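Missing here is one protein chain; the remaining ones are kept as they sit in the complex.
Moving on to subunit A:
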């Protein structure tokens, strides 16, 4: 009997080995057709990337509407624009547009669409882009497949290119012109040039798109259909992955415990690949209106009190790196790790606080802080709790005030009713897009994700303004390195941890996460085993 069992076990093991060998062999030839089901944790509702710049929007619409330029691991790649160049003074950027591309309704894609989108949407209506394109005067169309962007102040080509994959999606002019753009029905039923055509959007349930037979990349896409399912509950999403009903969950759509569990499961690829362009910082933000926190020595001491490596290991399960100032490694040439750092050293922290004039008082604490954590999911909540604990160890009492998103944004950015806060700084390809506003003084009162911290440094303001109009890429990079160093010296904000997002992907999907902004890209080469 025992013998029998053992041979059965052996037979099973061999069958298993053959099974995996068979899938290896299949991986070599592409299978066409099939449906990929993708998990979405939140519902964006507006499906127009030229109106809402958000990874949640790109995750769906990136397959339906294409940007002019995309980013691959080898640099920028042409999509709807085939060539780009800038005039020497940086005031004119010329794009050659792809010929023979049609919108999903059959009308040709031309420069008119680009000009209309740039002036009416990118400049006026699109978040972040409206600041980026503030100096855009006109877009000329010398012929249907050439677009010339005219700026009143120099636009660095590097910045333009970095912004285009996210902030450069044209909309079809013939469907938008003369309408109320914000209420246009195509905002929730997008018409694009992408490999997949929009089919339907059932609110609260799913969005569906089918293969575009008329796609300009010959022979693509491979998939017949993509369905994005909205599952709010993270445990239910993990169950859907395991039951095989969903093939991919991006942007940390399942709990960290499930990420860890599924990473050991043979059926899934789990990791941060494909998010190199979508990096965020877990921050500690100070209210410099509080005289204690306005003291640089206190902020430095607090940084010394944080065991960043421990937090990365326990909270982020190792899927993160320590931050080195406002620009993450994803910043490419603009990033440097040649900055002052603050190693974990609680004894030094205590000594520095004593020297700064904040000894431990009778109640056992040096001072008390009111802390607002952002409700952006598991990371931010746990990071806040860790921060409070770590501060307690160096004698600072931190009281955590938890709110939902509007409560948090108002409490911190509008009412400035906090001592410290923690949230996310989302890096958007180039420091000039959404990062410098964290450091530049004079931000309009109440604007989220900007310097609402009461911090003003004239030196920093000058450095930021100079970098913004520098056209030479090498000089520009150097200027951003200097800004990074200054930030790490002055510590207006602690950009403590840099973390990309995490995906759980079924191994049935192939060619997945093969670009640095994969979840936002067009997936024309994605295929599924059937």
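Methods note: a contact is a pair of C-beta atoms (placed from the backbone, for glycine too) under 8 Å apart; a residue touches a chain by one contact, two chains touch by 3 or more; residues count from 1.
What we mean here is this: contacts and distances are computed from a predicted model.
Missing chain, UniProt protein name, picked from "Thiol reductant ABC exporter CydC subunit", "ABC transporter permease", "Fe-S cluster assembly ATPase SufC" or "Glycosyltransferase family 2 protein": "ABC transporter permease".
Although one chain is not drawn, the whole complex shows that of A:235, A:314, A:341 or A:402 it is A:235 that touches it. The chain omitted from view is touched by exactly one of A:255, A:403 or A:514, namely A:403.
Within the complete assembly, A:204 is the residue of A:75, A:204 or A:364 that touches the hidden chain. Seen across the whole complex, the unshown chain contacts subunit A at 35, 37, 42, 44-46, 52-57, 125-128, 130-131, 182-183, 187-188, 202-206, 208, 225, 227, 229-233, 235-236, 239-240, 242-243, 245, 403-411, 424, 426, 434, 437, 443-444, 446-450.
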